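A short worksheet on the structure shown next.
Missing here is one protein chain; the remaining ones are kept as they sit in the complex.
We call the chains A, B, C, D and E, going by the order they appear; numbering starts again at 1 in every chain.
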Amino acid sequence: MVENNYNPMHAPRYCGIPTFMRTPYITDLNTIDIALVGVPYDGAVEARSGARQGPRQIRDMSSMMRAIHHVTRINPYELCRVADVGDVPFNQIFDVEASHADITAFYRRIYNHGVAPLSAGGDHSITLPIMRAIAKDNPVGLVHIDAHTDCCDEEMNSRYSHGTPFRRAVEEGLLDPERTIQIGIRGAANSAECWEFGPRHGIRIVYIEEFTKIGVDQVIAEARRVVGDGPTYVSFDVDSIDPAFTPGTGTPEIGGLTPIEAQGLIRGLRGLNLVGADVVEVSPPFDPSGNTALIAATIMYEILCILAEALQART
Amino acid sequence: MVENNYNPMHAPRYCGIPTFMRTPYITDLNTIDIALVGVPYDGAVEARSGARQGPRQIRDMSSMMRAIHHVTRINPYELCRVADVGDVPFNQIFDVEASHADITAFYRRIYNHGVAPLSAGGDHSITLPIMRAIAKDNPVGLVHIDAHTDCCDEEMNSRYSHGTPFRRAVEEGLLDPERTIQIGIRGAANSAECWEFGPRHGIRIVYIEEFTKIGVDQVIAEARRVVGDGPTYVSFDVDSIDPAFTPGTGTPEIGGLTPIEAQGLIRGLRGLNLVGADVVEVSPPFDPSGNTALIAATIMYEILCILAEALQART
Amino acid sequence: MVENNYNPMHAPRYCGIPTFMRTPYITDLNTIDIALVGVPYDGAVEARSGARQGPRQIRDMSSMMRAIHHVTRINPYELCRVADVGDVPFNQIFDVEASHADITAFYRRIYNHGVAPLSAGGDHSITLPIMRAIAKDNPVGLVHIDAHTDCCDEEMNSRYSHGTPFRRAVEEGLLDPERTIQIGIRGAANSAECWEFGPRHGIRIVYIEEFTKIGVDQVIAEARRVVGDGPTYVSFDVDSIDPAFTPGTGTPEIGGLTPIEAQGLIRGLRGLNLVGADVVEVSPPFDPSGNTALIAATIMYEILCILAEALQART
Amino acid sequence: MVENNYNPMHAPRYCGIPTFMRTPYITDLNTIDIALVGVPYDGAVEARSGARQGPRQIRDMSSMMRAIHHVTRINPYELCRVADVGDVPFNQIFDVEASHADITAFYRRIYNHGVAPLSAGGDHSITLPIMRAIAKDNPVGLVHIDAHTDCCDEEMNSRYSHGTPFRRAVEEGLLDPERTIQIGIRGAANSAECWEFGPRHGIRIVYIEEFTKIGVDQVIAEARRVVGDGPTYVSFDVDSIDPAFTPGTGTPEIGGLTPIEAQGLIRGLRGLNLVGADVVEVSPPFDPSGNTALIAATIMYEILCILAEALQART
Amino acid sequence: MVENNYNPMHAPRYCGIPTFMRTPYITDLNTIDIALVGVPYDGAVEARSGARQGPRQIRDMSSMMRAIHHVTRINPYELCRVADVGDVPFNQIFDVEASHADITAFYRRIYNHGVAPLSAGGDHSITLPIMRAIAKDNPVGLVHIDAHTDCCDEEMNSRYSHGTPFRRAVEEGLLDPERTIQIGIRGAANSAECWEFGPRHGIRIVYIEEFTKIGVDQVIAEARRVVGDGPTYVSFDVDSIDPAFTPGTGTPEIGGLTPIEAQGLIRGLRGLNLVGADVVEVSPPFDPSGNTALIAATIMYEILCILAEALQART
Partner (left out) sequence: MVENNYNPMHAPRYCGIPTFMRTPYITDLNTIDIALVGVPYDGAVEARSGARQGPRQIRDMSSMMRAIHHVTRINPYELCRVADVGDVPFNQIFDVEASHADITAFYRRIYNHGVAPLSAGGDHSITLPIMRAIAKDNPVGLVHIDAHTDCCDEEMNSRYSHGTPFRRAVEEGLLDPERTIQIGIRGAANSAECWEFGPRHGIRIVYIEEFTKIGVDQVIAEARRVVGDGPTYVSFDVDSIDPAFTPGTGTPEIGGLTPIEAQGLIRGLRGLNLVGADVVEVSPPFDPSGNTALIAATIMYEILCILAEALQART
């Protein structure tokens, strides 16, 4: 049990300098259990950019979050010490691989302190350098919720675009494909390769059509079966959700999840051996209303609840 | 049977000075059965304001409404005399309790003429002063559709904020908690008290998770069981619906009802002993497109159909 | 001196059913001096439509208007009886000439009661049928503020599009070209004919370049010289103003007037023998913010002040 | 098997002059099998206009489309020669019937070359002149997905408004009502006639309530039963979908289909004897984000897949 | 000379938790010279609300600011220690006078530490409680840039609405009317009282018409003459600027200042004996683009330069 560092009732939601969830801004990694991190990077996007502005808007909208979950009654701030540790600092932003190295360096420090990262992107390429930091010793399993597999070999002649991270992660031994499930996949492609790489290596794909047919509960059961009790990462791309709900994203695909389904999925991961998570691809210029960021913030809160519980269970 | 005071086919929808549903503007309460009322008040909001502008935008978008319901074939204008009676006039707007008194005074006049009010808010605090007018003699039952229970004891040190009206209504003997059902509840809280007050007093809460699980038809059955055949009020907060549909509201909570579900709920209340209703929390600055107001107007039309039928049945 | 029928301090600006300037809605033309009229018609537009929705949005934003002019201290409501008489009713909307006939019929009734019309469009084609009603006995002079001369012979094979009204008005003997000045003209054309028709018939064109060079005061002097003391109509197209100020219009041309200049122009017409005016081409779908309509409403208020003074001077 | 004229991987989606689906712009009808056509016409709209701008925005957003369908693995560009043939040229735009004649003339040329048209509207009135071209020899069956039956006798005194095309098509012998199904119908009406014409002539209406109750699979079965194996046209109005997904339309009705349901419906028509299709009523001014157009483009792509397969099956 | 606590080149502008101007968040008032303060309060607005969200959006957009002024070459961070001290904490928000007391309490602490406040509102009522803290000992002179005099006696029966602060400040002896100038005044009123109170007490009003006529330089000379070398406060309402530039405000009046003129005005106050300043009435819901907030942030930066210079000159 930790001291409660969170008392959001002291001020209306529109007040104050916006940190994630109105948690304190803390840079001393020795004093926290879960780090909320911003990764304002979209240099690996081949479609519509703007996700570099994602962490700011998510922080702003995350003030709408409160403490106690209405279903599980988990209060993550009573279970763990949670703080906003700021954004990954970049030495440069024009070279994808160098930017990825900046990300890895920042997360290695988090990992070395035994802190679990819950990140806000940024484009989906950021998951690879995060995994290089936190899965370098042991490959992780993955619950990947997305419209796209992000398992292309390359896009626009780059092997590190936001359409490639999970292929690279498998190749680099960071991600265990046998313990990986991708949920919500849909949308046409110019090559079937993006759908074939995963199954060839043991990744389980739940297309949106299967999702709709079997429903949230069975998908959860399948996810739990796949990832088992090994260390597991959750990567949530907001384009998994239908773009009516999340228009603020760069590569929208119609016909996606509803927020209720997405929330149900996350809650269904309760009790897994979670080691970190990210919510990515919020592109504020395509949704100045902040509604997309509100969904991202709420998904982060949902993950925070189960991550805090998982961490406490391990201590 | 009343004379038909409504012939909307005479003009395209974008024509004319916008009254609710293109009904006549009438101030003589002796000549009408149902009063469509605007309550442009948002002084009790602790989050994002703007609901003061709600009645105007709902009036504007309500021109899209037509006469005959496509399912029930009810034409409310053939059943009752319906008119727009304008907005509640305010003597001042900076003191919550005094503003509430202005509201109560206006509705007392409506109530005293035996006219049933169907109101457009305004923030949710307005339901309390409305009830003080129309439930002063007999407490009403309530079908309350909302993301929040609005049963806090106080917010920002106020006992009359928009998060508190139903608690006050129970305390003041205006609302019968045993005949009250709250549908669509969700979203985290900083204190569990908001969820506990109701059940402690007999209020039935249907969280969104139960709603999704048992479906519209069973929720309707439960609502009908709870409210029975006593006088019943309907209070519809547009944030009960998912914010992709109703972004124009001050306290959005993701993962809500769909409009189809909301319409189904209202239709399921047909035949109840309805005495009035409101649709609240439309905040136009957060949805200049008017789509939120279009939903509010349609829900008002749906209620109008069953309210007109209920009134006629009683005559 | 008339009784003051206007007390806007009774309510905040967002309250009430929106009539123009919050004046009473009156249909008995015997009781008023100035009629505020909506003409929700855009069937003659060859570019971007939407001006059919103009009168509604202008009514809504006109609630921001108040009574006493800050420069002239004119209170038009003390000088004349002013009312909103509603919108022109249309029997049909798909045939330009028939729609124009509907407009003429409505204004003929206004004209026959000796009431001066101040109108909100609608596209610019409406000025022709208005003139057919109010200038049928005596051709009027014209102060025409616009980016375009609207003196084409035809557009898209129509002689009655919104690019043609003043040519037709000259041809029909409704408009005295020798007493006509067009101010703010600019933008490329596919035929020079639109710029040549006017001067050939004696119309004075003040292009935006001359306007910028000689300034508001000299343009006013020139306008007064041109129209003299005969009956004069004012037609104000919001695209005369730069589209940064009035984005809500169908045919924007960059490099236009500022609102200060436009207001100055109108005030400079004080004392002329005004018989009516219109403000046209507000297309709300291109400016949901209402800022364009706010300008249109303010220009209407500016005109109302000098029109009321002119009418009173004639009585 | 045709040569593959489509290689969208050569450029990012935001590059290039936007044709439909990034297909080549080809005007020689001898060299293609399927013509993608724009019909920028909204002169028959009685509510909110703007659909004249639909084809442009759909072309722009259609760059997000790719080649291979993720469920059926159909690549339509390998099955047929597909091209953008540009927009219908209009001699005039202010007379509904003359404009319809322009449309018919253009499609007659397409029809005479044995090319199947897949069109982007434009208001729904365009389907009548299209049918006059392609169904003049044999009446077609119809899968009509829409919120409205568009079977009014007249609107605003016009028999050719966008609320009337299917009534006219039945009367003119272009449409076989016994082989016609209308799906997604909802929303109040001022006369029940619009719902009664169809069933009186054998048209099968699936209201949204029935749709929700029986589900996509049974609706597909019913559609296939109704249209049988005769020549069949598909007409998709984007207002069939809930306006949260498709706000960019002129006559929104809340409580509609989801994109997943709409996509499911289209896929369920695989194997039918398709002769053409349209996607109509995208009105960009009401959705500058382009999300509505993205849905329209995706529905066009879904139709393109099954249309290409149907055409190839017939060769 | 102070240590430079500001190095904004270390990160792109979209990075990091947004403080005002990317200054450090510091709560120890002993270590700073200038406090950047947010006052998220709009409870005294009688028109359109939303200014409660102003400080957040201004903070966000203020990341676009840099260090060295391009005209004066002042780098305020080299002259003074500047920090973001966060927002005024409110004990409650529903009672205007109690909220004002919360504001006064916060600023009294700032004043007592000898720190100069540069504030971001919030509605204009906040200037009164700020003056109660910093002018309690000596009345200040005032350069007030605004469309409105804010010298009403009351609005909606309140003496403390945002239309009244400077009248109250004169009455309470906080503001020296003889050393007060109001610049940019315009827009109609329902009572001439708001324009007459000031001059009656010696306030100099520069209406927009005089401003346009005599130009920035002469207005500056007049302002300097009026305020002299006594302690002077600057209050900048963003509605002084034309609403094309600052649409995000509650009471827009067309025909206002341009940003160039506003910047010129501020620079012209260089060398005055400045003791504090505020920029108020940014209402983000009416400008989600952030452009209004960008102007507010730039005006704050312009003031910061001359305030820092003034403070240093006094040390």
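Going forward, contacts are C-beta pairs under 8 Å (C-beta built on N, C-alpha and C of every residue); 3 or more make two chains touch, one makes a residue touch a chain.
Please read all numbers here as calculations on a predicted model, not as lab measurements.
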item	value
Option touching the unshown chain, where A:Pro12, A:Gly50 or A:Pro177 are the choices	A:Gly50
Listed residues E:Ile17, E:Leu36, E:Ala51 or E:Ala67, member touching the removed chain	E:Ala67
Residue among A:Thr72, A:Gln92 or A:Ser191 that touches the chain left out of view	A:Gln92
Positions on chain C contacted by the hidden chain, ascending	46-48, 156, 185-192, 195, 207-209, 212, 242-244, 247, 251-252, 254-256, 286
Touch residues of chain D, complete complex, unshown partner	10-12, 14-19, 25, 38, 40, 52-53, 56, 59-60, 84, 86-87, 89-90, 93, 288-290
Contact footprint on chain E, counting only the chain that is left out	8-9, 12-14, 64-71, 73, 242, 244-245, 258-260, 263, 289, 291, 294-295, 298, 301
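The rule we apply is simple: only the chains that are shown with their structure count from here on.
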item	value
From the options A-D, A-E or B-E, the pair that copies B-D, where over half of the contact pairs coincide	A-D
Distance from chain D to chain C - Cα centre to Cα centre, in angstrom	40
Where chain D touches two or more other chains at once, by residue number	46, 48, 156, 242, 244, 286
